[in-house]
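Can you keep this structure in mind? I'll have questions shortly.
One protein chain omitted, others in place.
The block that comes next holds chain A.
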Amino acid sequence: MFAYIVRRLLHTVPVVIVGSFATFLMVSAAGDPLGDLKAKQPPVSPAVLAAETHRLRLDEPLHLRYWHWLSGIVRGDWGPSVSRIDIGHEIGQRVLVSVRLVAFAMIVAVLLALVVGLVSAVRRYSVIDYGFTFLGFLMLSMPAFWLAILLKQQAIDVNDAVGVSLFYTVGDSSIPAPTGFADTVRDVLGHLVLPTIVLAMTAFAPWSRYVRSSIIEVLQSDYVRLARAKGLGRRTVLVRHALRTALIPLTTVVGLDLAVLFSGAVVTETVFQWRGMGSFLLTAVRERDVYAVMGWLLVVSLIVILFNLIADLLYAVLDPRIRLA
């Protein structure tokens, strides 16, 4: 088991290096980070420009710049930022906000997918199944930002109608932040509601289809037939034999979809004006802030790798046939 984890992590090293180098090339080629500075009227002095060029390592060849970034990361240096922020510190503050959203959305989406998938599979070709199928495809085809905007607008209308702020529609927490543990938790959870719904809806749709088809398959399996032949009740057969085994393939899909969930989070956070990883990335891209983008990429890819590893370990727990050796 331990050897497996180590081997898996070692496998990811070349992936991260190649991926980050490709991103580095693309972001560097996207434009001149000093473009805004150079276009200023009245023009800034050549000395300032030269200093900035040196600070942002633009006077070095591309491969050296990448190498310095990579070796800096190992030392805990995230590299210089165009907008002079401390990249490491900024990401540290924002990453929790985003992970909170993604984790909640994932849990909600998995639960929803299981319930909807099970009901659709058992009541196959019924009105309920067709209803869920329709809902699933609706969510699948609706862009996250559109759903987010609709929900936000609805929530604002409701708030206006009631006259009290039932739903939080802006930010990841109130400003100023409430004091006391209970109040903070309540405040954070309240802000989570709408974005979680948006993100969960987009993720749950394909997952529920997946659960549905794998349960339909399991229900036709010989071991479910044997479970019935033993004289087990219908509910026991469904939960203990069908749902339990359908969890196994779902784990893989959820692990793989995690990266998609993070990109969904970028959009959702933007609509709800969260100070998370999403707005960080957008700002960095707009400013052509290479090292900020690289920092974002590194952290998010590490999170995705970690979650995939957890999914694989979970897979081994759920399925005794899998031996992680």
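Note that contacts are C-beta pairs under 8 Å (C-beta built on N, C-alpha and C of every residue); 3 or more make two chains touch, one makes a residue touch a chain; residues count from 1.
What we mean here is this: contacts and distances are computed from a predicted model.
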Message: There's a gap in the complex where one chain should be. From "Peptidoglycan glycosyltransferase MrdB", "Nucleotidyltransferase family protein", "Formate hydrogenlyase" or "Peptide/nickel transport system ATP-binding protein", what does UniProt name that chain?
response: "Peptide/nickel transport system ATP-binding protein"
- line: Where A:T245, A:T268 or A:N308 are the choices, the one touching the absent chain is A:T245
Task: Tell me where the left-out chain touches chain A, residue by residue.
output: 3-4, 6-7, 220-234, 241, 244-245, 248, 318-321, 325
